[in-house]
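Of the protein chains in this complex, one is absent; all others appear in place.
Right, chain A next:
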């Protein structure tokens, strides 16, 4: 059954031209329909090493050269810690392709297990957030052989990290302060919504939040990205650790912004229904640091 499903798919793969433009005619729904709706997810779950090897061999045997060739043609914008990010066009829409390339320093079995798990978790968390109305990029397509995710490109956006870095924090000028206060409030609100959905981001840093310039002047929208380490959890412990990760990343990247983070937490507490337990856990987690004097 495993082999037959794969053979049934191969004609579709071979139809893809190496010319990126022809991908406009490539309809992903057809791909999934061919494999009985959800079974495209089923066949990639390989429990033992041998099946992974066979699967990888089939992928290499020319059945999905289209995707790597497509990636060669489009623009590589960043090589992050975990994945390469490309910008291109898919189905006529501006797209970001996030490719989790194999890490050569890891053992191949460990690498395959990790990248697959992270790809699946990322897509699931993004879809869950989007269903709840939280700003996250749209998922256009996922390729499980090369671990690529095709996401919506948020055009005209900068990371919150760059935004804060470029805004002077001098107390003399009031306007930048207000701008950052608004930003902190928005961040608190969006995180509250996410945690109310029981989605724990896992890697909250200011580089993983984008500011999108809205249509009306001054109205900026906050978009969360990079859900690679995310998981579903209702425990205030996990949410508290999530906020702690953000606090640490915030304070180590942008020194002297403790007041800003306080405003973020206030907005979080005001917007979330279950925030009290989470803030309490956060205070507990703060004291936990290693080699930290636990007095006071």
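Keep this in mind: a residue touches a chain if its C-beta (ideal position, glycine included) is under 8 Å from a C-beta of that chain, and two chains touch if they have at least 3 such contacts; residues count from 1.
The rule we apply is simple: contacts and distances are computed from a predicted model.
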Exercise. Choose one: "SEC24 family, member A", "Myotubularin-related protein 9", "N(6)-L-threonylcarbamoyladenine synthase" or "Eukaryotic translation initiation factor 3 subunit H". The correct choice is the protein name in UniProt for the chain not shown.
Key: "N(6)-L-threonylcarbamoyladenine synthase"
Quiz item: Considering the whole complex, which of A:129, A:180, A:211 or A:241 touches the chain not shown?
Solution: A:241
Quiz item: Of A:88, A:188, A:202 or A:236, which sits in contact with the chain we cannot see?
Solution: A:202
Quiz item: Footprint of the hidden chain on chain A, which residues?
Solution: 79-82, 103-107, 109-110, 113-114, 202-205, 207, 229, 241, 245, 248-249, 252-253, 255, 288-294
